[in-house]
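Left out: one protein chain. Kept in place: all the others.
The block that comes next holds chain A.
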Amino acid sequence: MTTTRAEKVRDAAYRMRHHILDMGEVQGQGYVGQALGVADLLAVTYVDQLRFRADDPHWPERDRFLLSTGHYAIALYAALAEAGTVPVTELETYGSDGSRLPMSGMASYTPGMEISGGSLGHGLTVAVGMALGLRLKGREQRVFNFLSDGELDEGSTWEAAMGAAHHQLGLLTAMVDMNALQADGPTENVLGIEPAEEKWEAAGWFTQRVDGNDIDALLAAFDAAAEQARPVGRPSVILCDTRIGRGVPLLETREKAHFMRIDEDEWQLCREQLSEGYEGAR
């Protein structure tokens, strides 16, 4: 029996969620909720879509993946561990002094981390430059930028959105984590961004919106984006509605918080719930 693409992604996402919980426990808190929410999205990217060499993060022919939301580093470390770029045994150093895995993702610390995120609204501007530069050099490499719905507040994101469409950067794909939550509360109360699809379409992007925790839907959306990716063409955005804490009912149902507090005795329960859910779905 062959393993389907979706199964490969689902298994990877499951292991990544365990990595995320393990790293979260080291710190006792953190952006665990968001990371669990985007595990499926990053699993699709790293297992199914991105062209890279795990043992050679500077391989010149690689596609670029830019993590704009530096605080989601915990999720990307899980993906890099799953990919083999970062040893799984190193994850326990997350956020510790001297670690290559700081709380906020920085290129100078971690293999496979292309840019230093953290100050939001930067990633898409850098992605535009990379896509322009790679095209000038005659390369057909794709550039993926991961950003969050909160980053759609930033004017610079829309400068970049217009710039990408104007320059017809058809190999640029943005994926937006629409988790509907930002630092001060629900996105709709902080600065309403809906209707988000219409905004991206108006900016000139090939726009799709999917359930960001539905792996089949994600694969279909990424395939559709890949299908029309070409050096001169429309840039592509995939708006992914995700659920904070996805895969761990205890956290899915907890009051939504940007920086989720998890008690010491809850981590094991989280792991058990994650495993039960995964086994139950098989």
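Keep this in mind: a contact is a pair of C-beta atoms (placed from the backbone, for glycine too) under 8 Å apart; a residue touches a chain by one contact, two chains touch by 3 or more; residues count from 1.
As a convention for this text, contacts and distances are computed from a predicted model.
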{"item": "Undepicted complex member, UniProt protein name, chosen from \"Transketolase family protein\", \"Phosphatidate cytidylyltransferase\", \"Multiple sugar transport system permease protein\" or \"RNA polymerase sigma factor, sigma-70 family\"", "value": "\"Transketolase family protein\""}
{"item": "Touching residue (missing chain; options A:103, A:130, A:193 or A:260)", "value": "A:130"}
{"item": "Contact partner of the left-out chain, one of A:107, A:226 or A:269", "value": "A:107"}
{"item": "Where the missing chain touches chain A, by residue", "value": "107-108, 114-116, 118-119, 121-122, 124-134, 136-137, 155-156, 159-160, 162-163, 166-167"}
